[in-house]
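These notes are about the structure you will find just below.
Only a single protein chain was left out; the remaining protein chains are all shown in position.
Think of it as A and B in the order they're written, each chain with its own count starting at 1.
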Amino acid sequence: MDVFILQLFNGISVSSILLLIALGLAITFGLMKVINMAHGELIMIGAYSTYLTQNLFHAYMPSSWFNWYFVISIPASFLIAFLFGLLLEVSLIRHLYGRPLDSLLATWGVGLLLQQLARSVFGAPNVAVTSPSWLNGGMRILSDVVLPYKRLFIVGLVAACLIAMYFYIYRSLEGRRMRAVMQNRDMAACLGVSTRRVDAMTFAIGSGIAGIAGCALTLMGPIGPSLGTYYIVDAFMVVVLGGVGKLVGTVLGALGIGVFNTMFEYWTNASLGKVLVFLCIVAFLQWRPSGFVAMRTRSLD
Amino acid sequence: MSQPLSILQCNDVTVEFDGFKAIQGMSLTLAKGELRFLIGPNGAGKTTMLDVICGKVRPSTGQVTFNGDIDITRKKEHQIAELGIGRKFQAPSIFPSMTVLENLEIALRQRRGVFATLFARLQAEEQKRMKRQLEMIGLADQEDSRAGGLSHGEKQWLEIGMMLLQEPDILLLDEPVAGMTDKETDKTGELLQEIARERSIVVVEHDMEFVRSFASKVTVMHEGKLLKEGTMEDVQRDDRVAEVYLGKRRDADASRSTA
Partner (left out) sequence: MAGYAAAAVALFAAPMFLSDFRLNLLAKFLAFAIVALGLDLIWGYTGILSLGHGIFFGIGAYAMAMYLKLEASGGRLPDFMGWSGLKELPLFWQPFSSFGFAVAMGIVMPALLALFLGFFTFRNRIRGVYFTILTQALVIITTTLLVGQQAFTGGTNGVTGFSKILGASLASPDTKRMLYFVTVLVLIAVFVACRYIVGSRFGKVLRAIRDGENRVRFIGYNPAMYQMVIFTLSAAFAGIAGMLFVLHVGIISPSMMGIVPSIEMVLWVAIGGRGTLIGAAMGAVLLNWAKSEFSTSYPEGWTYFLGAMFVIVVVFLPNGLTGLLGKIKLGKKRRVTKNEPTIEYPAM
C-alpha cells in the first residue's frame, strides 16, 4: 500500500511536469497547426533564467533574502521565455502556418541554434541551482511515506498554471478570441478578430509556460543546454494522446503517460517501461485515432 | 434482389454528429440510368447524404444497399469506390502537383492493388480512352500542364473527367456547376444528361435555374428529412416545399423588389 501511494504520487508528479510542458504545445498545435520543436529550448531558457535570478540574488541582495529568489524567478522565467516566444513567432513561425511538418523541421533548427547559444554563453557542463531551503524536506503522510515538498510544490504550481489558463481561455475576452480563431480562423478574421495578434499572443503564452516548466525543473536537479530534449518527445506524446482543442484532453494525456510510465518502470525497468508505454499509446490510438478529445469537422481533410 | 431496376437503396438512414442529428430517417431509391437532383435549404443534410452513400460518414442507424443486394453501410470508402460509386466534392479536388494526364491515368478503371499498379503498363486502349476524355472535357492541349495551375472551371471539368474514367455505376456530384460561367453550366448539364444514359447520377445543387433546366426527378430535403419527391413541377406546386424553400425565397425576392 505504501509503495502504491508513493508510486502514484511519483506518477502524478511526473504528469504535472509533462502537463506544464504540453500545455503550450497543445494550444499552439491546436490553434496554428504548428509543431514547435524548439519548445524544449524554451524550457531550457526558463531554467537558465532561474539560474540567473539566483546568481543576481547571490551577488546583489542580502543573503537573508536569498531564499525568496525563487518567488521572483517564476515570473522572471515566464517573462523571458514569453519574449523569446514572441520573437520566434514574429520572425519565423508566422511564415509556416498550414505547414506542420515544415514547421517541425524549422523549429528543430531553431532549437539547435538556441542550444548552441546556451553552450556558448553558459558553457556545456550542467549548472546547479540551489533550491530555497523552505522546499527541503517533505511531508510525512504515513510512517514510511514521505512526499517531498519540492514535488508537492511543482504539483501546486502546475495546478495554479492550469487554473490561470482555464480562466484565460474560457473566461476572458482574449481567450474567447483565441477559441474563435481555433474553431474557425476565416470566420473569426471576418468578424474583426486580429488573428495575427491572437496567434502571436498564444504562442508567446505557450512559450512562457514552458519557461515556468524550466523553472520548476531546476528543483529536480542540475540543468544544462540540452535540458529540454529529454522532455520534448514525451510532451508531444501527451498532445497526440490527449487530442487538440480542449484543455481536459491534455490533462488526461499527461496523467495517462505520467502515471503509466511510473508504474511500468516500477514493475519492470526504465527501458522496458518506456516500450510498454509506447505500445499502450499505439494500442489506445487504435481505439481513438485522434486522442481523448477530437473536434469533428465535415471538410475533406 | 428486390427490384432489379433500382441500383441504390437507402433505408431509414440517420446520422448523428455529437448529438446533433444531421439526417433523420431518410430513405432514397435510385433507379438505373436516373438523373436525380437533391435540393433543399442550407443544412438540410444533402451533402451528408452523399457522404453516407460514399462511405465518408457512417450512419448511426439505417442501411444502404447497392445493386440490389450489396450492403455498403459498413464498407470503407475505397471499397465503395471500387464497387462503382464515384464522388465529386464541392471544392475541386484534383492532384495539383501532377499533370492533367497523370491525374486521368490514376483515375482509370483498373486494378488498384499495390502490385497491380507497380507493374502496370499504359495500354494503347487506355491511352485512347484518356485522349477521348481529354477531348470531351476540353483539356486536350493542356495534358502536360500541372493540374494545380488550371482555372477553377477547368479543375471542375478535370475532376468530372476523372470520375468518368473511373466508370462508376453511380456518380455523386456536389454542386458541380458552382463557380462556372453560364456557358460552362449549360455544357455540364448536357454532359450530365448524356452520362445518365448509361449511369445513374445524384446531383446536389443550389442553382435552381440549372435544376429546372435539366432535372427529371427531384428530391427535396429539409432538416435532415425527406420533404418531397417528384418531378420539378410536382415539387414547385407543393405548399410545404414552397414554405420552407422556394416560397421564402420568393417572398424575400418580392419584398426586395417592392422595397
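The rule is simple: a residue touches a chain if its C-beta (ideal position, glycine included) is under 8 Å from a C-beta of that chain, and two chains touch if they have at least 3 such contacts.
Just so it is clear, the model here is predicted, and its values are computed rather than measured.
When the omitted chain is restored, the residue from B:117, B:181 or B:216 that touches it is B:117.
When the omitted chain is restored, the residue from A:95, A:140 or A:197 that touches it is A:95. When the whole complex is considered, the residue among A:7, A:131 or A:229 that touches the unshown chain is A:229. Note on the undisplayed chain: of the listed residues A:81, A:240 or A:263, the one touching it is A:240.
Those residues of subunit B that touch the chain absent from the view are 54, 56, 76-78, 81-82, 86-87, 89, 93-98, 102, 105-107, 112-114, 117-120, 122, 145-146, 148-149, 162, 166.
Where subunit A meets the omitted chain, the residues involved are 29, 33, 35, 92, 95-96, 98-106, 108-113, 115-116, 119-120, 229, 233, 236-237, 239-240, 269-272, 274-275, 278, 281-282, 285-286, 289-290, 300-301.
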